[in-house]
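For this view, one protein chain was removed and the others were kept in their places.
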Amino acid sequence: MTFVTDHILTWVTFVPLAGALLIWLAARSDASARFMALGVAVVDLILSLHLVRHFNVTQATDQFVEHVAWLAGGRISYSLGLDGVSLWLVILTTVLGPLVILSTWTAITHRVREAMGFLLFLQAAMIGTFLARDMLLFYIFWEAMLIPMYFLIGIWGGKRRIYASVKFFIYTMVGSVFMLVAILYMSVQAGSMALADFMLLDLGAEQQTWLFIAFALAFAIKVPLFPFHTWLPDAHVEAPTAGSVILAGILLKMGTYGLLRFAIPLFPTATLALGPWLAWLAVIGIIYGALVAMVQKDVKKLVAYSSVSHLGFVVLGLFSLTTTGAVGGVYQMLAHGLTTGALFLLVGVIYERRHTREIADFGGLAHQMPAFATVFMFVTLGSIGLPGLCGFTGEFMILFGSFGSTLLPHAKLLVVLASTGVVLGAIYMLWMYQRVFLGRLSNEANRGLPDLNLREWAVLLPIMILIVVLGVKPAPLVDRMTPSVERLLQPLHAEMARLQADDPQPMPLVTDLARLTEEER
Amino acid sequence: METHAVETALRWIVLVPLIGAAVNGLLVRRMPRRIAGLLACAAVGVSFALSVKVVLRLVGMDAEQRLVTDTLAPWLGLGPLHVNIGFAMDQLSAVMALVVSGVGFLIHVYSLGYMAHDAGYNRFFTYLNLFIFAMLTLVLGENLLMLFVGWEGVGLCSYLLISFWFNDEANAAAGKKAFIVNRIGDFGFLLGMFVIGTTLLPELHHGEGVFSFQVMREYAHLLGPVATLAGLLLFVGATGKSAQIPLYIWLPDAMAGPTPVSALIHAATMVTAGVYMIARMNFLYVLSETAMAVIAAVGAVTALFAATIALTQNDIKKVLAYSTVSQLGYMMLACGVGAFAAGIFHVMTHAFFKALLFLGSGSVIHAMSNEQDMRLMGGLRKKLPVTWWTFLIGTVALAGVFPFAGFFSKDEILWKAWSQGGIGLWLLGFLGAGLTAFYMMRLVSLTFFGENRASDEVKHHIHESPATMTMPLVILAVLSLTGGWLGIPHFMGGQNHFETWLEPVFHQEAAGHHEADLVQELEHGALGETVAVLATSAHVTHDVIEGLDHAGEEAMEWTLASASLAWALLGLSLGTWIYTKRQGLAAAGQRFAGGALHRVLLNKYYVDEMYEAAILRPGYAVSERVLFRTVDAGLIDGLLVNGSAILVAIVSALLRLFQNGRLRFYAWVFASGAAGFILYLTVSG
Partner (left out) sequence: MEVGLTHYLILAGALFLTGTAGVLTRRNSLIMFMSVEIMLSSVNIVFAAYSRASGDLSGHVFVLMNFAVAAAEAAIGLAILVEIFRLRRSVNVDDLNSLME
């Protein structure tokens, strides 16, 4: 047992990958592929629960650390670590994993083996991204998740799937390539690829600016931050349900995670200078995403644009550079993963029955599928931030934290603008709900549609429960996140202190960071 | 032991209706109808009983210490930010809780009869219980965030219940409108919360909940500089929830919901949440004269504005809806001039008679086979005796006739408007009161007097409502008669128990403030001892002047009260007379100014149309044509993303021209290149 628990992070990361290989090589039928995939995902979930149970609540630095020298004479290492921020994102991934596989039980009917394999491969890559503490390892995982996603969209997707998957792949890669250059540059400066060593670097303002832009571009495309968002609607619309759920639920969070884990702590000077620009883009995205979502005719596209809007809140929270705002941002990552993931699952339910996503094709659906309508309303309320559900908790922390921010210029104005998103969200979601579910059952094709079956309930109910739990009891999650978030913001505060003391000497900064990172080794 | 039981009773007041909603909701298709209805009524009944229990405990406590708290768990603890999930009942919350659970119970019972033939019976009671849960959370929440949870919760239930009969697109649209307009208000509310929170947070001690009402009250002196801003922002929320100008537009549309919903949510409870919030935050508002002035002005104008619209409406529920908007204006007016207790008093009395009127109208609609147009009613007095008498009592109470409830509360407001606000505010309220009496008697005349104008089919079915519906009517009628007696003012010889009960909550009512300041200055001025001596004599003089003032005040109160009464009676009689004996005058009034005036009022001043034209349609058009098509699809996706792909394609197409497979071309390129290179070498030497 200790063999597992001593290297728990490796197990959590690679069990899905092993499962994928097993399915590709050994699965004999579609059914066995599905069951194997589900089994592997559940095993991964159980393993990840170990992380929650043995997580030290007050510790800010990485836990369950694994560090093995790997390439280039030890300069590139296999280095994994888990802190309060990574913890919950990994849990989100392992929770959504089996649910996604279960949800796609009857949706994917050809080449099932490959599909299941890709889903597990994707899960491994995503978990690896959240756990990697060596920059090259991070980059490998970061790029690795593009491959299964490309295939998922390209093989099992909709009509314009080739266009969507190629667009997704190349767009993301363009940003990532600049990040690779930045990583290489920094690795030369630091002498290794370890994140801890990167944190020790003291870079000049101009260097930081370019490096920040490189990193931030890659993450901004992933978030997606306005105006780098146009790959998302196409990817979502053309992707199969499972792909959309994972894309919205977790993949997008990798962008915001990257901003918090790398862009802000590694480049404090640049963050202070350029962060406000990102905050403004975020707020523009909130309003823009909402307004464009309102005029969509395809439900999936509407939810895609709503993601742009919701994740704008997260980026605003991060770049408020306050603990409350940043913790709210991380919390909203989880909340959004649940609510938007659930929305895509619900869209998948109706798509499986009717093979259309056009709002005009529906109407009065609540008469025919009342349980479905109720669940949809519930998730909608979570999405628009009804107090008591998860969306409100995150949004509240973000907006309140940002409002009191002293490091973000025009913070109050940004919050006022961002808060309009609260109204706009209600507008587009309720209007869509009305056109789809209320009124008369106008389209005869919708008559006789079956309501939610047991499998669909099994997928949706856990998410609904989590939506309530995250709304009513945020304290356990917040308590574990806060120390790590504070630690990630520490270089920034140190930089502020240094600027205010008007002291150009970099020495104290390095000593502080050195002391911090000492605990990690 | 007993104290503990009372404290935990608080949480059950709120949670029992939630449990009722959960049970009914989860078993919505399997639960037998009768049990669902009775379960829901029982849940609210338990809430009411527990509320009474806690209130009795409060009564037994010392006047200054009347507070029972029940903290369930911490919600959030992020650095200095602490928020708890907890409930608290003080004098103010006590009144609200009793009204909500009491009137709520009566309306639940009424619904047993009203919704008896409805297919969505179980669903209805689920939502109704959920609403009571949310409303009680609102009034019993121990901090502003709990209040907000309830605030949005009632907004949700309002949405669900307005669009209850969602088969009709119009009902669904009305529900959506209500939710969204309320959300606009919530936008302001949130910002107000943020202003308060960020101001107080740095000054708190560890663990103090920044949004807790007790804590905020303690640190209220720090809120001075932001009081106007925060107050106005919170008020924006109140205009949404309590249907004041400019966010009242959802309330008339909300009449699309079943009548018990209109009675409970849109008359007695949810819409008063804004008034409650302002009264609860009185310590903030008294710091800002500007905010108070705005509230008073908006309230007064809304009161008159809505009353003018109510004059012309033909739908019985629409008249009552605009009447509610108008009466809410009075409550806001009261708060705005610092008479918070008067505002809450009117909340209570209004809950009684407005719920009564709505339930009565429901009885009428029920009898008239779901007809709501008053032009097709008439003569129902004889066929629906209980409904008629209770409705009359409600009307008279609303009009403000002595000794009915409305008289005392409305009078109190008008007096405070006069003495603390100014003649302008008083006049607006006064005029509105007359119009109220007039349009109510118009309603009564058209509905209950004269000949029945319905079709034979409908006439055949007219019958009095069952006991489950008439019993609540009777109880509410009794309350409409006697409810005001809790607040008989001093000048009429009464003790005004109501105001005394609430006094500790509103310690710094505006008028009291000035007096206190005056005395303070006299007692602690720079001249010290001499001043102290002078002060004692000044005190004596002060008392004498006060006494003289008092007598003058009392005379004024009598004058105003009599004037209001006379005016109300005039309105009542005129309304009756014109609509029973002189319909010709009514018709002439409609044709006045070529019918333009009537059309404007009938069409609610075209406010909805203005909003649609100025905001909704341009908003949609801009979003679609500019943002989506031009910017998103055209500019960003088309030009930049796909454009860069096309650029790559073009460049590669150009480069491809060099690969035409023709040998001689390759040779030429080769030779030219070599020649050029040699030339370059020769020239650069």
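Each chain carries a letter (A and B) given by its place in the written order, and its residues are counted from 1.
Note that a contact is a pair of C-beta atoms (placed from the backbone, for glycine too) under 8 Å apart; a residue touches a chain by one contact, two chains touch by 3 or more.
As the structure is a computational prediction, the values presented were derived from the model and not from experiment.
**Q** With touch defined as in the header, list the contact partners of the absent chain among those displayed.
**A** Within the full complex, the chain not displayed touches B.
**Q** One chain isn't shown here. Among B:73, B:570, B:585 or B:667, which residue touches it?
**A** Of these options, the touching residue for the absent chain is B:667.
**Q** Sort through B:65, B:659 or B:684 and give me the one touching the missing partner chain.
**A** Looking across B:65, B:659 or B:684, the contact with the absent chain belongs to B:659.
**Q** Which chain B residues touch the hidden chain?
**A** 656, 659-664, 667-668, 671
The rule is short, and it goes like this: only the chains that are shown with their structure count from here on.
**Q** Measuring centre to centre with CA averages, how many angstrom lie between chain A and chain B?
**A** The mean C-alpha positions of chain A and chain B differ by 38 Å.
**Q** Residues of chain B touching chain A in their complex?
**A** Listed in rising order, the residues of chain B that touch chain A are 73-79, 81, 85, 145, 148-149, 151-153, 156, 159, 163, 166-169, 172-173, 176, 179-180, 183-184, 186-187, 190-191, 193-195, 197-198, 201, 619-620, 622-624, 627-628, 631-632, 636-637, 640-641.
**Q** Quick one: which bits of chain A touch chain B in the complex? Just the residue numbers, please.
**A** 167, 171, 227, 229-231, 288, 291-292, 294-296, 323-324, 327, 364, 366-367, 381, 386-388, 393, 396-397, 399-400, 403-404, 415-416, 419-420, 422-423, 426-427, 430-431, 434, 437-440, 472-475, 478-479, 482
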